[in-house]
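All protein chains but one are shown at their positions in the complex.
Each chain carries a letter (A and B) given by its place in the written order, and its residues are counted from 1.
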Amino acid sequence: MGNEVIDKFNIFQGGIEMKKYLSGMLAMLMLITLLAACGNPKNENTTNEGSSSNPKEQTVTLDIAMHVANVKDQEPAMYKAIEAFKAKYPDIKVNLTGADTNDHIKKMKIQAQTGEMPDIFWMLPAPAKEMNQAGMLLDLSEMIRNTPELSAIDPMMLKNYEDGGKQFGLPYQSLVTGLWYNKALFEEHNVKVPETYEELAEAAKVFKANNIVTIAKGAKDNYSIWAFLGMFTRYGYFDKIDAILAGEEKFNNPDFLLFFDKIAELQKLGAFPENVTTLSYFQAVEMFTSGKAAMLDAGAWETVKLEGSPIAKDVGFSWGPTFNDGVGNQKISMISASAPLVASAKVKEDTVKYDAVQKFFTFYYSQEGMQIMVDNQLPPINSFEADVDAAAHPVYAELIKAMNEPGWEKPFAQPDLVVSDAIGNAMYDSIYGVINGFYTPEQALDLIDKKVEQQ
Amino acid sequence: MSREINIPSNRRWKTAGWYILAYGVTLIILLPVLWVCFLSFRTSSEILNNPFSWPESWSMENYKRAFATLDFFILYKNTVIVAIATIVLEILITFMSSFALTRMVFKSKKMQNLIQLYFISGLAVPAFILIFPVYRITIMLDLLNSYWSLILPYIATAIAFNTLLFTGFLRGFPKEVEEAAIIDGSGLYTLCRSIVFPIITPVVSTVFIFNILYIWNEFPFAVTLISDAAKYTISLGISQFKGAYSIDYGGTLAAGMLLIVPQLIFFGIFQRFIIEGMTAGAVKG
Partner (left out) sequence: MIWLSKRKSIFVMLFPTLLLFTGYIIFPIIISFYYSTTKFTGIGTPEFVGFSNYKLLLGDSFFWVSLKNTFIILGVSLVLLIPFSFMLALLLNRTFKGSDALKALNYTPSIIAPIVVGLIWVFVLDPQMGLINILLVKLGLGNLTQMWIGGKALAPYSIGMVFVWQQLGFIATIFLAGLKMIPRDVYESSSIDGAGPKEQLWYITVPMMNETNRIVVVLVITNVFKIFETVFMLTGGGPNHQSEVLVTYMYNTTFTSAEYGYGMAISTIAFLLTMLFSIAYLKLSKSNFEGEGG
């Protein structure tokens, strides 16, 4: 009986059955392929390859990728610049895409593996430098030499994105960071807006007693420590960092320890929100705009939001406190190059595309482009004469006022942007570790040293 | 042991108890969702500052913004195409392989178990391990920005789960049923289609539902493999409200609600099929 079953259960004996089964499956596969193919007009974007003899008459598509998902709403200046650029050069098409910062960086790195990067994209400095070392990015030196708009960019900012004799990126924006403050709260509690650390500590005591947060911050977004990075430069960060990275010096050194002691002291004074460990940066901003915090650690990018908030008329901008035990110049205004815009090395292979990239950068850094930045309340990168209507844009006027204050010196860069991502993140963790009350200053500094050793 | 003398009023109380329990549990589980629904009618600033106060007015602003930002037609169209293709294919192939692994006889029993374990091991793989290599495979096959770039990895990631469910349930039902069919002279195809498949309809429905919801919410692959806005799926839509230094909580929550509702309707409808599948399958024997 067993054998009978074996014989009958043989699909190749029941050949018709098998054929039915196979053809059914094939039909289904074909149907689905068809379905998928319909909605997939092969992406033959780029240029009509090969015939680059008369560049003027060809249309070309520039792929631009940014670090936000919805460029139109979240990076309006860039969006408007691209719209204006398209209007000016109708034969250049722009395919603008974006993803949330983390996803964008991940995506660019993955695409770099196969050389499929977009023509122009935003990138963090450390990975951009690595891409440059791997020969994946376009060297912009020649383009800068030939274009007055580009050679007008602050040489120090350009130097941030120069490595191995190649200019691999251009500053996307001016990175202006510090402490926003609420004048009304300072007046109400009769506290002086702090210029020195001692004044800041005094202010913290008064605000704590009145149940007001001195500096709004959110540890959930551990990168939100801009003002503290600025303060770091007042303890000789740029004098020491090269030696530290070379292994000849430590983060845990007497000068840096003095700085971290100050953070620990502020923490003990209750200068930070009680729930700082669970707050996100967005919630910290909300805390400030709703009048619950006297200061906010942030930067120029919040101008528009602050102008739309109920406290718009009361907002001021400061570079953060100076320290009497600091190292070197204390009057450092944190104006530096933001993360760069870079271009794919592949652009070089196509003269039409190279031309389009050059046109785009030229436009972006031209007076016309600067005007778009100013219209969107961003600090211009290139020298630009603009009258700010203080009545219409009170917060922006405050920002520009602080930027033009005489006697302040710009740093080389923002401290976290000259080290690898891993060390930069260890810096965030260690400063927030002290703010959260989790680490002593020594433990926090050792944490960064450990990361440096691993690199 | 004989307890058949049930006092009617006692039974009624019992039924009422079951009702209260079932509805009560559901309410507790739903509480956070209702909470989100409530918040989705408020401004981002209210959500962060004053989430507990009763709103003075119910604002539709978030929903208007969600509709203005997202092209729901394209998002749904893409998601549905990807989901249908993925699910039809994956149920077909994983049912076939699971059938082979449980109902067919291998020369070596060990080999059979090993292959099953091999598939199930996929459950242990977090999606982020796969992203780098899958991108390369996608480039190699020249599928970037096509529906296939998502369909293939979605099928692959579902194999482990489907195998676990199918093999588990296939092993659970009596062998006599199909043996009878074989003796009747049915081939493999007829056996699967007309005897085995109907019996395991509940499992197929379960697999169907889970996978469609997985695809609905899947983000890591979609964000990496799709750059073309015309191919965006729903999960990419919801990410549109977070900027570099800002997040539109109101918009996110409203978009979230707009995504939950169709899913709920879908799930509600499909629940019926599980039950109908049961009765239609008529596994009385």
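Methods note: a contact is a pair of C-beta atoms (placed from the backbone, for glycine too) under 8 Å apart; a residue touches a chain by one contact, two chains touch by 3 or more.
No experiment lies behind these values; they were computed from the predicted model shown.
Peer 1: Which residue among B:I209, B:L225 or B:A244 touches the omitted chain?
Peer 2: Of the listed residues, the one touching the omitted chain is B:I209.
Peer 1: Which residue among B:I74, B:V88 or B:A156 touches the omitted chain?
Peer 2: Here the residue in touch with the unshown chain is B:A156.
Peer 1: Among B:R12, B:K64 or B:R171, exactly one should touch the missing chain; which is it?
Peer 2: Going through B:R12, B:K64 or B:R171 one by one, B:R171 is the residue touching the chain not shown.
Peer 1: Tell me, which residues in chain A touch the chain that this view leaves out?
Peer 2: Contact residues on chain A toward the absent chain are 2, 5-6, 9-12, 102, 105-106, 109-110, 112-113, 126-127, 130-131, 133-134, 136, 219-222, 273-275, 277-278, 420-422, 425-426, 429, 432-433, 436, 438-439, 454.
Peer 1: Against the chain that's been left off, what residues of chain B make contact? List them.
Peer 2: Output for chain B: 1-3, 15, 18-19, 21-23, 25-26, 29-30, 32-33, 35-36, 39, 51-52, 93-94, 96-97, 99-101, 104-107, 115, 117-126, 128-130, 132-134, 137, 152-153, 155-157, 159-161, 163-165, 168-169, 171-173, 175, 179, 182, 188, 200, 202-203, 205-206, 209-210, 213, 216-217, 219, 235, 238-239, 249, 252-253, 256, 259-260, 263-264, 267-268, 271-272, 274-275, 278, 283-284.
One rule holds for everything that comes next: only the chains that are shown with their structure count from here on.
Peer 1: For chain A and chain B, let me know how many angstrom lie between their CA-based centres, rounded off.
Peer 2: That pair's centroid distance is 36 Å.
Peer 1: Mind pulling up the chain A residues that touch chain B in the complex?
Peer 2: Spelled out, the residues of chain A in touch with chain B are 4-5, 8-9, 11, 13-14, 17-18, 20-21, 25, 28-29, 32, 35-36, 39-40, 43, 65, 67-70, 73-75, 97, 99-101, 103, 106-107, 110-111, 113-114, 116, 280-283, 285-286, 289-290, 298, 301-302, 305.
Peer 1: Which chain B residues qualify as touching chain A in the complex?
Peer 2: For this pair, the touching residues of chain B are 44-45, 48-49, 69, 78, 81, 85, 88-89, 92, 131-132, 135-136, 139, 144-148, 151, 179, 182-183, 185, 187-190, 223-224, 227-231, 236, 239-247, 249.
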